[in-house]
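Only a single protein chain was left out; the remaining protein chains are all shown in position.
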Amino acid sequence: MNRNPQLDEKGALQHLLTIEGLPREILTHILDTAASFIGVADREVKKVPLLRGKSVFNLFFEPSTRTRTTFEIAAKRLSADVINLNIATSSQTKGETLLDTVDNLLAMHADMFVVRHAQSGAAHLIARHIGPRGHVINAGDGRHSHPTQGLLDMYTIRHYKRDFSRLSVAIVGDVLHSRVARSLIHALTTLGTPDVRVIGPKTLLPTGVERLGVREFHDLRRGIADCDVVVMLRVQNERMSGALLPSAQEFFKSWGLTAERLALAKPDAIVMHPGPLNRGVEIDSAVADGVQSVILAQVTFGIAVRMAAMSILAGN
Amino acid sequence: MNRNPQLDEKGALQHLLTIEGLPREILTHILDTAASFIGVADREVKKVPLLRGKSVFNLFFEPSTRTRTTFEIAAKRLSADVINLNIATSSQTKGETLLDTVDNLLAMHADMFVVRHAQSGAAHLIARHIGPRGHVINAGDGRHSHPTQGLLDMYTIRHYKRDFSRLSVAIVGDVLHSRVARSLIHALTTLGTPDVRVIGPKTLLPTGVERLGVREFHDLRRGIADCDVVVMLRVQNERMSGALLPSAQEFFKSWGLTAERLALAKPDAIVMHPGPLNRGVEIDSAVADGVQSVILAQVTFGIAVRMAAMSILAGN
Partner (left out) sequence: MNRNPQLDEKGALQHLLTIEGLPREILTHILDTAASFIGVADREVKKVPLLRGKSVFNLFFEPSTRTRTTFEIAAKRLSADVINLNIATSSQTKGETLLDTVDNLLAMHADMFVVRHAQSGAAHLIARHIGPRGHVINAGDGRHSHPTQGLLDMYTIRHYKRDFSRLSVAIVGDVLHSRVARSLIHALTTLGTPDVRVIGPKTLLPTGVERLGVREFHDLRRGIADCDVVVMLRVQNERMSGALLPSAQEFFKSWGLTAERLALAKPDAIVMHPGPLNRGVEIDSAVADGVQSVILAQVTFGIAVRMAAMSILAGN
């Protein structure tokens, strides 16, 4: 039997590795729990004691201050003890294996690992090794998964649009290299979104993307027409000079979101972006800072979603 | 109307950016509040809950372990959650703008930013952008300002000398490149110190320094005569090999504070230094470790002053 590696034997969430294969009720439970944490940030004392005395390890095998910060804030607001480990500079270089490192931290009574790794499947590998002895949250592994980003995107859409069953969602840009896009497509499908579109040059859309139940567009204007949600993906600067991508200016000309292009979507369409922004590359500043942008709300919701995931994993 | 960017509309402290232009009553309020925190460090449990549940971000765009440590200690003694961000290695390199980074942290409900930046005006820029949505403390921006250092200097002088209205204060060394000197001169003037002197080679004194209400000396012996307070500035080693400064030995010969030279000041004169010390360059070890030295007391007072600034900004 090939049991879902994210669930324990009773079907409860043991690890959060990917949105793929997460049951709809667990997705919804995380979003509902996140909603209950939104208020915590507005309190005089922005803390709840749900993880008091728990040890959360940020296990970052590649640096990402931005992602590490969001998990560190979430864990501290839950009153956990947080320990940041930048493993690149540590015992890995002394030849210890990844799983030996994890076993050592478990022996120190680590409760939860937030794992960031350049290689796809690293978080899964750790979770499979740990099993019921602890909890793993995937904070991005290669171009594979980044489930809390997908969840905060879902939270954001639900917050502004309420019901997934009537939505048109357009995902624009480098879908091929985006773990954000992958997580999001799975979550949208799971929650019953009828119309998901990916928009970008052929070279940046995965082959066979229709099999995920989405429609493919190679023209931004046609793809964006009448949609409710526009998710702009970040262009990786390091890919810009290669064969796959033209220059930043060329990219903006064909695929950048401007006010004029956004006007083709529904009048109340919202604009999302996972950050950090490349202003003038995939998005115009007038749009990023405009009234339809919910990009900073995504950041706020992201903390609540991470608190929710940690809290649920810890058994609350 | 060009309102003081450090004050809110009611005249309360919103950001601490520079001592320049800080009203006398706010300066005095910070020093008085610091006095109330001196005792905290002697308690069995060195903590007060004034910032419990608040998120303080150390936003360091240039590394300074020493400065970061003082703010981290101060924030933790106030029970804040502290998150250290070394931005040089982070999203700045991904092309995100400084203000986008700040907006993201605000969206995570950051309460206070301690900002260190190599460029003058960086903390002001952030404070202007944030406005009433949070609090900024300038922890050093280029050679411009470092207000908590100026405040701890004032605290130290007040602690040992009580009344500013009768004092002679000598500031010795590389005044030109010193943010310490600039902050201190403003604070001394604001609190009514009648005699402030800057002492150093012409190449290291700013042109027109007299306009700040201070006297200029190019001879250490004459400048130091009969003063109550001697503030030695740190010589930047990286400047030592250039055209502005002779060798360390040469510098010490002309401008180093020795016991024999200190004897020209008042018998109860105190010796201050912002640290870290260059022993044998700007100051002799016999003086740095001598009975007139209050250099380590400055460090102690520095924690109390930073706790006071944070506590006042947070509205306590």
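Quick notes on this structure:
Lettered A and B in written order, each chain numbered from 1.
Definition applied: a residue touches a chain if its C-beta (ideal position, glycine included) is under 8 Å from a C-beta of that chain, and two chains touch if they have at least 3 such contacts.
Not measured: the values here are computed from a predicted model.
Looking at B:T189, B:T258 or B:T300, the residue that reaches the missing chain in the full complex is B:T300. Note that of A:Q14, A:T33 or A:S55, the residue touching the chain absent from this view is A:S55.
Touching the chain that is not shown, out of B:H29, B:R52, B:K266 or B:R279: B:R279 (per the contact rule at the top). Mapped onto chain B, the footprint of the missing chain covers residues 41-47, 63-66, 69-70, 72-73, 76-77, 237, 275-279, 296-297, 299-300, 302-303. In the full complex, the hidden chain is touched by chain A at residues 52-55, 81, 83, 85-87, 89-91, 94-97, 100-101, 103-109.
Going forward, only the chains that are shown with their structure count from here on.
With centres set at the average Cα position, the gap from chain A to chain B is 41 Å.
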